[in-house]
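Only a single protein chain was left out; the remaining protein chains are all shown in position.
Read from first to last, the chains carry the letters A, B, C, D and E; within each, the first residue is number 1.
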């Protein structure tokens, strides 16, 4: 692994590349630091997977976890990285078969909310 | 959806494309038919995701499910579709962060067994 | 499997038998079609399990998944199929032991909301 | 709840009714006592669900949990209670849709082992 | 196990010790009785683990289950038993590594709500 300052800068840059905005300070500076410096600065920057593939994996994992708040954030990230809506929907449809219908119903419900907010101009961005 | 015969043929072709072999008859003809005709014939053939992306999603879901027998099968499929070993390992490392260290430890243990068998010439293919 | 038109008609009939209403169009016609034509038209119509038993299994799985929106839908379906409230509650109590107290607490909280809405006349039906 | 001796007797009787044999002493007398006296003596004996329905719920939950050892035990219990093999297989096929293909593949693999052992005369019974 | 009246009294006392209040009657007297008399009266009172350790385990399990309503209740219990906020946050941070970032993000979001309500004087107690 690497020097602290470089790791933090790489993490902030990667976070912005994925989510399209700066990370929000939030209430837990320690956990934010682990998220930005380590998860985004040292894991998302690793080789062998593109950023788009890492987002595909993250979106799949968060949809399977059914944590709605974070799923909204990762649907937003996928869109920001250029993933078409049809592709996001298709990932969730595949998860009807690899996680079960409840996972897909939940994911499509959240995706529909995110898309509707974007279409009507509401702010849907979330911290990682 | 489509006519039965075309769906079955498409499913067999897709299964072979993913796993590199014919499906084995197995003990449950009804479930095999659902797997080949519907899952591979009507879902894996859908647009908006490439076959490689569908395998990435399936591999992620099965690693998170920690069903070792099926994970072996999907690691084999990923290799057959041309995914380098480093990339399979990298997906599992990302899941240490999106599913937890137990998911990654389990996935890497299974990946190591599959790679070792391939290196020593043992037969590792499994039915989907 | 069967011809498309017959499958769609069987699926719509089975959906209505389970939920007591027509499926809503929703935002994802592809997934609705998979749900109606395949899940309800070709799986729920299979032999060896009665519709009531299939609903018992679905309700159990959705309660274990803790996807509240869909659990509301399946509690409604169970009631529509003639399952007494005491039986729905009893299934969830058994899941305190087969899924843990968090699963049961969550399921009873949702059941209480559904029952209260029915008692006060509010509309609680949901798409599958 | 009830007096200790009656609860223990009811639990042993219910366990035997479900599994077709006496509980084995095992290594953890405290947990065995909780299982026999409370789970089987006070929960499985509750009203509103038949024993067959309770076994259907338990089998569903254990198949979704993918704990193979216990799944073998509950497949044995289901058979002992008179559930045909086709019905056990059908429950697992439904879980391909309510838990995902990995859950069903795993469950059918275990079911096949249990049925094969019964057909060749090996002893497959397990403690709860 | 023990006589009904003593068990109920022990359960109520233990519940109060953990949550800092009486259990609410709720809608399901049977399940409340199982929770108070058995879970708190016969399991939480067992030896080999302190009450604080049992709360640590319960909080960990509920955070991993991502059942937000119950997680709020157990964060309240942990605070009532004297666990500092930093320690509750630290448990959830460890679960980023043993359950995944979605578990930790969800847990910290709920913890932040509970702490904010306490700081502004709102009532955050919940039934177990």
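Here is the rule we go by: contacts are C-beta pairs under 8 Å (C-beta built on N, C-alpha and C of every residue); 3 or more make two chains touch, one makes a residue touch a chain.
Computed from a predicted structure; not experimentally measured.
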item: Selected from C:41, C:76 or C:102 as touching the chain missing from the view; value: C:102
item: Absent-chain contact - pick from D:62, D:77 or D:104; value: D:62
item: Chain D residues that touch the omitted chain in the full complex; value: 27-28, 30-31, 34-35, 39, 61-62, 65-67, 69-70, 128
item: For chain B, residues in touch with the removed chain; value: 66, 89, 93, 96, 100-106, 108-109, 112, 115
item: Hidden partner interface residues of chain E, rising order; value: 39, 43, 46-49, 53-54, 56-58, 60-62, 64, 84, 86-87, 89-91, 93-95, 97-99
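Here is the rule we use: only the chains that are shown with their structure count from here on.
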item: Partner chains shared by chain D and chain E (touch criterion as defined above); value: A, B, C
item: Superposition rotation for chain B onto chain C, Cα-based, multiple of 5°; value: 180
item: Averaged-CA centre spacing for the pair chain E and chain B, given as whole angstrom; value: 40
item: Sites on chain C at which at least two other chains make contact; value: 30, 39, 46, 61-62, 66, 89, 93
